[in-house]
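Input: one structure, supplied below.
A single protein chain has been omitted; all remaining protein chains appear in their positions.
Think of it as A and B in the order they're written, each chain with its own count starting at 1.
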Amino acid sequence: MAFFLETLIAGLFAGLMYGLVAIGFVLIYKASGVFNFAQGAMVFLAALVFVTLVERGVHFWVAFAATSALMVLVAIAIEALVLRPLRNRDPLTLFMATLGLSFVIDGATQFFLGTDVHMLDIGIEDIAQDYGGLFISQFDIIASLIVVALVAVLALVFSKTRMGISLRAVADDTLAAQSIGIRLPVIWRIVWSVAGIVALVAGLLWGARQGVQYSLSLVTLKALPVLIIGGFSSIPGAIVGGLIVGASEALADIYLGPLVNGSVSTWFAYILAVAFLLVRPAGLFGDRDIERV
Amino acid sequence: MAPDLPPVVESPGAILSSNTMGVTMSILSRTLALATSAVIAAATLTGPATAQDATGQQLYPLFTYRTGPYAPSFIPFGAGNIDYLRYVNEVEGGVNGVKILIQECETAYTIERGIECYERYKGGFNGALTAAIYPHSSGLDVALTDKARLDKIPIVSPGGGQNIATDGRVFPYQFPLIFDYWSEAQIIVDYIAQQAGGYDKLKGVKIATLYHDSGYGRDTIEPLGILAKKYGFEDIQIPVPHPGEQQQAQWQQIRRAGADWVFLRGWGVMTPVAIKTAARVGFPADRIIGDIWSGSEDDARPAGAAAKGYLAVSVFPPGTDYGILKTLKEKIVDAGRSDLKDNSKFGTVYYNYGVIEAITFVEALRTGQKKFGNRPLTAEEGQWALENLNIDQKRIAELGAEGLISPLKTTIDNHKGETIAAKIIQWNGETWDTRTDWIKADAPLFADVIKAKAAAYAAEKGITPRQDASN
Partner (left out) sequence: MTTLQDTLPDTGPAAPILSNAALLRLAVVAAGLVVAFGIVPAVATDYWLSSIIIPTVVMGLAGISLNLLQGYAGLVSLGSAAFMSVGVFSAYNLILRVPGLPLPAVLLLSGLIAAAVGVFFGLPALRFRGFYLGASTLGAQFFFPWLFTNYPWFSNDSQSLTISAPRLEFLGYDLQSPVGRYLFVATVTALLIGLAFLVVRSRLGREWMAIRDQETAASVLGIRVARRKLQAYAISSFFLGITGVLWGFAYLGTADAHTYNLDKSFQVLFIVLIGGTATIFGNFLGAAFIVLTPILLDHLVLAANIAYLSDQGAITNLQRVIFGAIIIFILIKEPDGLSAWIRRGAEALRARPKT
């Protein structure tokens, strides 16, 4: 039983990290209606820029601010060069464009900053402590707090500020939002910037664990099932979806894996997602009906 | 067409320049390169490049993967290769006067592009002859097996070839030189037995193998099963799905099972995550032994303090304290002729791997030249040379490679090398320390199993094994 609990908790912590990455997708999906494949590349870009600055002796928060500023510039560039020319095109074209964008971003990142693996120390001890028989790392606890705080801030911003309300209007009905004077390009720039900063936070927490390297951009692949389960347009949904995926993957690997000759977590989340789609097509928290037959 | 593209890569330069000079300079030079390349690319579209005649030279097609997830390991590896060959060309005047022509071809670690590179260079280049091809990818090595048999081109994969191809009678053109994972499993068990105080003490010891869930990772399941039966240790196998960025559940399983040792068969990001997760569950780093692909600086360093004490198997021992490395430092690196952009990579595992690989190529050329004369070798002659390699202790001393490589002798029956050996190295938080001398694998132990597999392959493919070395 203790082992079951430990596995479950480990899965939940992993899931929280998935959720953190998924938030970036949700933001962009709300504003632009696209599953942004380049989000993983943005995580990689942000983390690598940050770690390069820190390695050259730049102070943590200065580096954080500079990287955030860079992510804003990237967002502005993406809006001008990719999103605006492609407005009103079908979602698949937009998705393909973000695929192309991911090549551009990770290629450019490595072109300028090299392909070395960097160690990232964000000053949080990652050693497990015994909490009544359960080993939990301080890192996980602090990371969870950061994620919770981030979600709270985003939820506040998007429910109380004018910008947030505009975003909701855009997500509900783009045309109607435009007709009442909401300027789509502005929303896009802001949301992509926020998604870039979320990518930075995700990049720091993931990078601290596995080193800052190209494989950070692979987190994208876990995001799709998380979003389907949580709902594409809900930030709390992304977190809950992440928790569900993380926990069920960990449990499936340990309890189902041995029965079928190996680990199953490469595809398990997708099967889960399809099951969710069949039962609850809009996801747990989704507020936009998906196209049903 | 390039100049029409949206200039999406401009912004990073602007923001970074305010912070540091070093980054600024490299970014400036790269932005300059970017602009120049656009102009030149546009210009060269109109006319073909002038081909320089390279007759009389020996071609070395260097298959690169400078992009993608494995690029960090290639860059020092490629540099080690290039630096040694440059040294042979520029300081020694070539191999008995024959200059080596390096032609790079980017595979991005994909099989398709690897095949294109193979087709591009199998017949030589501008008159320079191809004697052998080093595909630098286990997958590509397998993919080229049939083509190379047809084209009669030797395919050489030091440290990463197909184990069954050890049998040169069935695989005349494959050379899985230096190492294989079955021998590795056996060397690990040998080391653990040494630590425990003898093979008889292995009874009841629990050895968990944490493997990357792929063909590569699963390759040690069978030999460890055989070894466990032989010595009575408990063999625990735990898979980690690719890419392996989450391993908490697996490590808890290891802790719960009460494993004494962990054999870590990682790949890419899986290794540092494993080391960090081990620390989190309280498993000691000095009881984890990494695979050769889990034993580079880039595997240990990202794990930070958690990696201190971490062990790894090494066939390409790191360090700069070898005669040949000192020579390279003096003649190539300090002379500004190195392919390394970051000289701190000099003497790392992958750099030395590159040097060792280049040595196998140059020594094969020498071996062939002894028989065929001091001129570039054809692929057919390269095959003979690779099959009659004999880098013995005396030759190793002449090369200044004592401690860097162990003796390598190939025959028609053994395309891998008759003696397989590896060292155990340990991470001290900054660099690797060498813990043991060469631990020799018990070559005959698995020889029959591997031979039988090769025979089954031959039967399936309808291949008649060669009787003698004359093809």
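Points to keep in mind about this one:
Heads up, the rule we're going with is that a residue touches a chain if its C-beta (ideal position, glycine included) is under 8 Å from a C-beta of that chain, and two chains touch if they have at least 3 such contacts.
Quick caveat: nothing in here was measured; it's all calculated off a predicted structure.
Considering A:S102, A:T174 or A:S248, the position touching the chain not shown turns out to be A:S102 (whole complex).
Counting the whole complex, the residues of chain B in touch with the unshown chain are 1-2, 4-6, 8-9, 29-30, 32-34, 36-37, 40-41, 43-45, 48-49, 64, 66-67, 71, 75, 78, 104-106, 108, 110-113, 115-116, 119-120, 123, 138-139, 142-147, 150, 162-164, 213-215, 218-219, 341, 453, 457, 460-462.
Where chain A meets the chain that is not shown, the touching residues are 35, 81-82, 85-86, 89-93, 95-97, 99-108, 110-112, 114-115, 221, 224-225, 228, 260-262, 264, 266-267, 270-271, 273-274, 277-278, 281, 290-293.
By definition in this document, only the chains that are shown with their structure count from here on.
Against chain B, in their complex, chain A makes its touches with residues 3, 6-7, 10-11, 13-14, 49, 52-53, 56-58, 62, 66, 69-70, 73-74, 77-78, 81-82, 104, 107-108, 110-112, 114-121, 126-128, 135, 137, 139, 206, 209-215, 218-219, 246, 249-251, 253-254, 257, 262-266.
In the complex of the two chains, the chain B residues touching chain A come out as 6, 8-16, 18-20, 22-23, 26-27, 30, 34, 66-69, 71-72, 75, 213, 239-243, 245-246, 248-250, 252-253, 256, 268-269, 272-273, 276, 279-282, 298, 301-304, 306, 341-342.
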